[in-house]
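A single protein chain has been removed from this complex, and every other one stays in its place.
Moving on to chain A:
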Amino acid sequence: MGIEGIGARVARKEDKRFITGKGRYTDDMVVAGMKHSVFVRSPHAHAKIKKVDTEAAEKMPGVIGILNGQQLADDGIGNIICGWMIHSKDGSPMNMGAWRPLAQDTVRYVGDAVLIVVADTKAQARDAAEACIVEYEELDIVTQPDKALADGAPQIHPEAKNNLIFDWGLGDEEATDKALASAAHITEMDIVNNRLVPNAMEPRAALGIYDDAEDHYTCYTTSQNPHVARLVMSAFYNVAPENKLRVIAPDVGGGFGSKIYIYPEEIVCLWASKRTGVPVKWTADRTESFLTDAHGRDHITKVKMGFDANNNIVGLKVDTIANLGAYMSLFSSATPTYLYATLLSGQYNIPAIYGNVRAVYTNTAPVDAYRGAGRPEATYLLERTMETAARELGVDPAELRRQNFIREFPHQTPVIMNYDAGDFEVSLDAAMKQIDYAGFAKRKKEAESRGKLRGIGMSCYIEACGIAPSQAVGSLGAGVGLWESAEVRVNAVGTIEVLTGSHSHGQGHETTFAQLVCERFGVPMDSVSIVHGDTDKVQMGMGTYGSRSGAVGMSAIMKALDKVEMKAKKIAAHLLEADEADIEIENGELKVAGTDKSVPWFQMALGAYTAHNLPDGMEPGLKEGAFYDPANFTFPAGCYICEVEVDPDTGTTKIIDFVAADDFGNIINPMIVEGQVHGGVAQGIGQALMEGTYYDPDSGQLLTASYMDYQMPRAEDLPNFQLSTSVTECPHNPLGIKGCGEAGAIGSPPAVINAITNAIDNNDLTMPATPQAVWTALHNKGGSRDDKNQFDRHITKAAK
């Protein structure tokens, strides 16, 4: 490894613009003639639109146009789609209701877009939006997924009877029932995985620009995958054909999944730009983000795990209701199915598994993938159940896990996944050593002397990253292939541009991707540029989510680099009159091995473009592209241990220590990997301790729609994290890497809750474990959980 090569802690190339305020985010963009827009949204969770009156609003200062759903339909703009087909157990396709970018007859959640108002300034657009009169006839509502399935529940879409989108299963139910019937011990759990709001710090935004002369559209948008946005807007929404639509995702201020999807606003801004003849910008305010960004999680699950007399797991049965909100977002059907139930084996040998998932509509914001997407839900139920089983069986939770670990690879689970590499015991031992697991009893006693309840909890997670082999996901219902593309352009002076279909919105690709080139050719980092996020520059790509930019995106770059290297060596061999096989590339030079003959990298590149002296028949230039389709998912895994102290008087939990021992395969830049784990763990701790998303069950109003009400983790809520990594290489990609983006958010929530329930000696605790929830669990052992949840909600409401 060189100082800028693979494995080096290189400071980020992109930082200069961010720390000097020169980042270019969508809302920073200004184009000639640009106007501003505000959406008129439904204040009701479920209602018929009876009448729309915009006459007075249209006459207000600065107003350019107020457009509605009928006009959108007249212009042929299509419905928003879900891109992954799921079939129910009976073979029927999922029941998808229509999602219009601007609602026409019915609104189905608070925040559903009804009108767009375009005006000279944002303030004028807001004033006019407030003057738009929309008359509604309110309908009955339902916000809770279990209640949505009940007979007589309000019907949200005509296509989905009883609000059931699909009733899907994975695994062998009969074998699982048989295994559980033979079990010596069964641990049963009711698990709620709380709804979360992703809360990227940059609110979503879009700028639509229609060029009448060229009949061409440009869209600046806060996207994790601009090419997918272009594809979907062209192929399904009928905005414009691909060759007449350019999508640019410039600097994007965090995504965490919420910026994968193509939302109504970018479609409507593009269309409104043509309708009004001016470029139209929209930027969400924070409450709008809370109301309309796709939320995450929101599962209710019943778990049964069976053990034999020697404490070996014999079977696992899971029954989940997943709340998908009012409409099916782009990946919403995949998240609680193939990204969830396929990970139910965790790190354990489980001979029989069956997962049943019923997805339902409710009058709430759409729910889709949020950091981890299905894998946190699987890990949370597994790791809480393992911890609970250990307590019931009277064995050490670490040892129960160790005893059941998968130790031989490849390992075929009963739920599709084929784990190709791992060593779970190494992570477990590393984490136990780092936190001094053996010394916990002493620390607990010391805490007692201060009147504090100390607890320890662990979580052993595995996840599937680098989504995914195109053929495999296609057979499971995906509407797209999940390869990645790259192009490496060596300029005539030897500088290098790497074009990638991945998109960086905080992950540091401009640095880590350049490290691959520095490693390969020994050129300085300054001479390498990474180009991404613009469909006019990069032909095609599938974007960044599920830690696919390393395992899939970088693999595509490696393939393109192989081709460049091969041609560069041919040119050098010709120039040096040597055998191509004897050429080595080192420190920016191409050398003949074992001699002092060499040609500098830039001279070789110049030679490729002057073409004065190339091998016979060789094309001039030095530019190569590659598409890479992975052979399998990658499987990062690790062990997280959390130690907490609970104040019995207030129910406040303080995280004393948090240890993360991960196996991400090989690492390109440890500094960036650590940053990803820090952020993921912080989000997981946020889910465990404070982030609660509450809809009023009677009105469907989102009660937690601002930072006054939704508790984001602050610096003071979190400890310093202790991290370590070990390596088993991914055997099927050229770098041997697995991915690190989601691990923290997947592994940490069960570790935190296991620690708190250990501290208070009551397992009946749901997330978020707010001081009030913990206090109630501590002082109300044996009480009904439903009572406590109601209490929690009423207290939350009363406190406002």
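Couple of notes before you dig in:
Everything that follows uses one rule, which is that contacts are C-beta pairs under 8 Å (C-beta built on N, C-alpha and C of every residue); 3 or more make two chains touch, one makes a residue touch a chain; residues count from 1.
Assume contacts and distances are computed from a predicted model.
Not every chain of the complex appears here, and the one that does not is recorded in UniProt as "Carbon monoxide dehydrogenase", selected from "Cbb3-type cytochrome c oxidase subunit", "NADH-quinone oxidoreductase subunit N", "Carbon monoxide dehydrogenase" or "Biotin carboxyl carrier protein".
Touching the missing chain, out of A:Pro145, A:Gly253 or A:Gly296, is residue A:Gly253. Considering the whole complex, the residue from A:Gln683, A:Thr704, A:Thr725 or A:Asn763 that touches the absent chain is A:Gln683.
One of A:Asp15, A:Glu135, A:Glu159 or A:Asp649 touches the chain omitted from the figure, and that residue is A:Asp15.
Between the chain not shown and the residues A:Glu408, A:Asp596, A:Asp616 or A:Glu716, the one that touches is A:Glu716. In the complete assembly, the contact with the undisplayed chain comes from A:Tyr25, out of A:Tyr25, A:Phe236 or A:Tyr609. By the touch rule set out above, chain A reaches the unshown chain at residues 11-12, 14-25, 27-28, 30, 123, 199-203, 251-254, 256, 283, 285-287, 505-508, 671-672, 674-675, 678-683, 706-708, 712-716, 718, 720-721, 744.
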